[in-house]
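Dropping the structure in here first, questions after.
The complex is shown incomplete by one protein chain, all other protein chains being positioned as in the whole.
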Amino acid sequence: MEINEKLLEVKNLKVSFDTHDYEVQAVRGISFHLDKGEAIAIVGESGCGKSVTAQSIMGLIDMPPGRIKEGRILFNGQDLLRLTEKQMQSIRGSKISMVFQEPMTSLNPTMKVGKQISEGLVKYQHLNKRAAKERAIEMLRIAGIQNPEDGFNQYPHQLSGGMCQRVMIAIALSCNPKILIADEPTTALDLINKKHILDLLKDIQKNFGTSIILITHDLEIVANTAQKVFVMYAGLIVESGPVHKIFYNSKHPYTWALMNSIPNIKLDYKEQLETIEGSPPDLFSPPKGCPFAPRCKYAMKICADTMPKNIQVEDGHSVSCWLQHHLAPRVEGPGWKGGKIYAP
Amino acid sequence: MKGEMTKQDFQPIGKDKRVNQDIFRPTISYWADAWIKIKNNKMALISLIILTLIIIMIIFGPYIVPYKYYEQDYDNTNISPGEQGHIFGTDSLGRDLFSRLWIGGRVSIIIGIIVALLSMAIGVIYGGVAGYFGGRIDNIMMRFVDVMLTIPGLLINIMLLIVLEPGITTIIIAFGITGWLSMARLVRGQVLQLKEQEYVLAARILGASNRRIIIKHLIPNTMGPIIVEMTLVIPSAIFGEAFLSYIGLGVRPPMASWGILASEGIKVMRFFPYQLIIPGIIISLTILSFNLLGDGLRDALDPRHRI
Partner (left out) sequence: MYKYILKRIGTSIITIWVLITITFLLMNAIPGEPFSDQRKLPPQVLENLNEYYGLDKPLIIQYFKHMGNILKGDLGYSLTYKTRTVNDIIAQAFPYSAQLGIQSLIFGLTLGLALGILAALHHNRALDYITMIIAVIGVSVPNFIIGGFLQYFLGVKYQLFPVAQWKGFIYTILPTIALGSRILATQARMMRSSTLEVLNQDYIKAAKAKGLSKTVIIGNHIIRNSILPIITTLGPLSATILTGTFVIENIFAIPGLGRYFVQGIQDLDYPVILGTTLFYGVFLVVLNLLVDIIYGFIDPRIKIVDLAGDRL
């Protein structure tokens, strides 16, 4: 049996934003951890707090108006939330790095792409210019750019979206980080590039042992890429577990709704795409009960009043839902038939 | 509070019907939102107040004192402010500075306002046509504007004023001729940009008529920058008039204008500094207030900064 080494541990993280009149509670108490060499996915709708979580790990939230209310983020024996800016600078880019959603705008338009890779190298690894350039070209090659020597001298606007994203990944990898956080890395890309980038992430995990945190709203891309899944809704983790258990045996109505709304290429002619009605709650006045209750088909009286407890369903798989209580009615999750998810 | 849970608690209640109504915060119209932002902007408010005060003084000021702005009094030249009934003193010809200051203000502000209106009228039409039709027409029209803009407006103004007799009307014409250029470029840029916006496309797809598109979408979205530009044209007209009067191309005596007061003040500044300081402060305050107001309006009318 493997002894998994916890690389990153987030404990009860609460992050709020103070606007003019009110406090927006973006993250309301989440906990999870990342093992060495593992890839996890944080899944949820826009506004559920997943990006805020990722940026909190990196210390990229502007404080004001952001504010860490509570929680610890443990990495390498240190609590990242309590480090100084200078200490964080030595971690960002070299131990933990990040790839963002919009590759075209995440690169400096007036700087050659290669230089944007090498500037980090010169700083961290104290390489001289030539060595940095060579390594940058190597990173571009690893990231899948053809003709990396030419690519080094290009400007971002000369590259396509997919290529820009590869450059971002090359930048992120250049100092051999322990963790790579990918925040919606494929959302702005077309299907073919989506697959390439996801494959690239898998290769990185396999060949370099880098742990990956994949942030996305698309449950579909998680299946092949992550080993563990954390489903977030309205600032909380509502279900978590190994990927196959989440796909085949999920227990939370929100997860079911997410899976139902995955477009399936085998959809029958007249079947409509499923959507989840309604919108997530406004986070400046979060409901006191389960946040998903207003949109939940199976909501019960207790759901509206009281926050459900987190219950372990099976090994490594837990869920926060009152349906797990012994007094609740038995409800079947979606099943699989003929390669299609069908609603219960 | 955590008491015993019963089967009752687990009765299904289904989805909350209210969820689909999605009302989070009340919506406010664009103009109401702008007004709120202006009210919140202290500098803009102060400017508004200062401007109102100045305008009141301009209108009523000359009537407060018994002296007319053109009355020369050789026995009472260069009197310091506050003495002998002259609130702001007198100039080297014995004319009361208080009434001259406010009469001058009338000239400057009127020039400013008329020039602003003229620029808007010509600029909006010219720029609107160019932007709306695009293509070749736009190219030719804008080429003309660009050429004209490279030549400094002040030079053209000077030339025009030499040719035509200097005076208020000439100044207005001269400024008007050079002033509409920036406005036209601004409007044309706005129209071009708006034409391509997705919401215009969406409106078209939904079947909106051209007229509806122009009235409901194009115009409200151009009004913002146009108003801001107009607010900023006025101080530059005041500035320009002051400049031209200093050179000697401005209003003719005995009429007063702020520029004339400033230039006369500079001449005697060494001996009677108040003759420069007082008009200088008022002129600067006015221009300053217009600029701050313009800035405030720009922030308020920028649709990206919604409350």
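Each chain carries a letter (A and B) given by its place in the written order, and its residues are counted from 1.
As a working rule, contacts are C-beta pairs under 8 Å (C-beta built on N, C-alpha and C of every residue); 3 or more make two chains touch, one makes a residue touch a chain.
Nothing here was measured: the structure is a model prediction, and the numbers come from that model.
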{"item": "Full-complex contact with the absent chain, from A:R92, A:R166, A:K228 or A:H252", "value": "A:R92"}
{"item": "Of B:A242, B:A256 or B:L301, the residue in touch with the unshown chain", "value": "B:A242"}
{"item": "From B:I64, B:I137 or B:I151, residue that would touch the chain that is not displayed", "value": "B:I151"}
{"item": "From B:A130, B:I172, B:M230 or B:I287, residue that would touch the chain that is not displayed", "value": "B:I287"}
{"item": "Residues in chain B touching the chain absent from view", "value": "143, 146-148, 150-152, 154-156, 158-160, 162-163, 235, 239, 242-243, 246-249, 262-263, 265-266, 269-270, 273, 276-277, 280, 283-284, 287-288, 291-292, 295"}
{"item": "Residue ranges of chain A at the interface with the undisplayed chain", "value": "58, 60, 88-94, 97-98, 100, 102, 105-111, 119-120, 123-124, 155, 157-158, 168, 171"}
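Here is the rule we use: only the chains that are shown with their structure count from here on.
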{"item": "Centre distance in Å when chain A and chain B are each reduced to the mean of their C-alpha atoms", "value": "49"}
{"item": "Complex contacts: residues of chain A adjacent to chain B", "value": "277-279, 282, 293-304, 322, 325, 327-329"}
{"item": "Complex interface listing, chain B residues touching chain A", "value": "5-16, 18-20, 22, 24"}
